[in-house]
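Then we have chain A:
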Amino acid sequence: MENEGKKRIWSEYQKEIADDHYFYVRSCIRQSFFPGSEQFFLNFLRNDLGKDVFENPSHTTCTGIGYHGDIVPLSTIMTVVARHFALMKESGYKNIAISCVTSFGIYTELIETWKHFPDELEKTREYLYKATGREFDIPENMAHSSDIIYKFRNEIAARSKNLLVNKKTGEPLIVVEHIGCHYSKMFPKYGVGGAEFPRVLSGMIEAWGGEVVDYPERRHCCGFGFRQYLVQANRGYSLSNTAKKFSSMKPYKPDFVITNCPGCNMFMDKWQYTIKEMEGTTYGVDDESIPVLTYEEVAGLVLGYNPWDLGLQFHMVQSEPLLKKMGIEFDKENKYKTKDGRQMPIPQNLINA
Partner candidate 1 sequence: MYKFGFSLTKARVINYESNDRSIVDFILEREPSLNLCIECGGCSATCTTGNYTNFSLREIHILLKRGENEQVRDKIKQCMLCGKCSLVCPRGVNTRNVVFLAKQAFQKFTGHAV
Partner candidate 2 sequence: MQFDPFVIPFNIGLYFILIYAVTRSVIWFRELSRPDKLRLQRGFFGKAFGQSLMEIFLESLIHRKILKKNLRIGYMHMSLAFGWFLLILFGTLEVDIFGASHLNAPYKAIFFKFFNPDHGQTPFEAGYSFLMDLILAFILSGLLLAIIKRFSSKAVGMKKTTRLKTLDKVALTSLWLIFPSRLIAESLTSGAYGTGSFLTGTLGSWLASFLSANEVAYPFWWLYSLSLGTFFVLLPLTRYLHIPTELFLIFMRNSGISTGDKTGAFSEVEVHSCSSCGICIDQCQLSFSAGINNIQSAYLMKAIRNNADTYDIAHNCLLCGRCDRACPVGIELSPIRMIQRRAGESETKYTNTWKGYFRNKHSVSVQKQNTKSIYDFLPESNPDKADILYFAGCMTHLTPSIKIAMTRIMNASGLKWSFIDEKGGVCCGRPLMLAGQDKEARELINFNSQIIWKTGAHTLVTSCPICYKVFKESYYLDVEVLHHTQFIKNCIDEDLVKMNFIHKKVTYHSPCELGRNSGIYDEPREVLKHVANLETTGFEDENSLCCGGSLGNIILSQAKKRQIATDVAAELTKKNPDYLATACPLCKKTLAPVTKSRVADISEIVAEAIVLPVIKKNTERYKKPVRESAGIA
């Protein structure tokens, strides 16, 4: 019953995802905290699938964090986003691929706003023109980069070197999918599978042999919550949300968490460390913590990329236990070495190391 029901819902939320010629906009958090992910994405699309992905070096942050942190006014962010669209127009692209879910949320929100309040759109055009002399069009197709990986999930499965299966037992790995709130909760129609039972990540996991679990707090926020986090005194609130989520998923003994939002990934990863430090609580089996990976990293592992090239070592929670389960070889030596073999400083008190 469950699956038919979900299929029915998914069929109602079919999203048009462009097949080629993407204008790529990066994510502040993703590129600075787990740079391997975006690297993989570009490399995979360009070299493995031979798609055309264009990046304009002069594109900036969408200022979403500032906007949700109540320090960037609406008109400003509209103009910034408009500028991105202008850059896209100038480079002759119509399909935008967005790396960050916060940005994705901002883009959808603004586009919807412009639909309902056309004079806002006019104002924005005016602001942008006055500020930069640029003009812009609203993209024809807008996809989050996880949508694109979802689109090519079967290609990935076809090229897979190691599936999401426990090599020893042959059992599928238990995976918790976490969708960033801003991906589809605001506008379900923009997300693959809608808001209640999103398909984008669970689709990938199923295609790659893993098993997704539905747990009571599945829909719950990761705890980032922007302003709640930005003020130190309020961080307890942010932390408590994460704790709530993890204690709810703990009984399912998940092997890893997959996220499509850089913010979520960062918080679910680093808050595990914080909670362990504060209360000594861990949520994985036998006192380990649960690795939190981006869909790019997971895809990379499936395709047999080197974990260190994917940048798994830059997470707070280390993935060695997971890699062992999947039977992926890795050498400890090169974990913190640069491509040209230089030794990087080795971070202290990592988890699961």
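The rule we apply is simple: a residue touches a chain if its C-beta (ideal position, glycine included) is under 8 Å from a C-beta of that chain, and two chains touch if they have at least 3 such contacts; residues count from 1.
Criterion applied: all candidates are chains of the complex that A comes from, given by their letters.
None of these values were measured; they are calculated from a predicted model.
In the assembled complex, chain A touches candidate 1, while the other choices in 1 or 2 stay out of touch. In the complex of the two chains, the chain A residues touching candidate 1 come out as 232-237, 239-240, 243-244, 274-275, 277-280.
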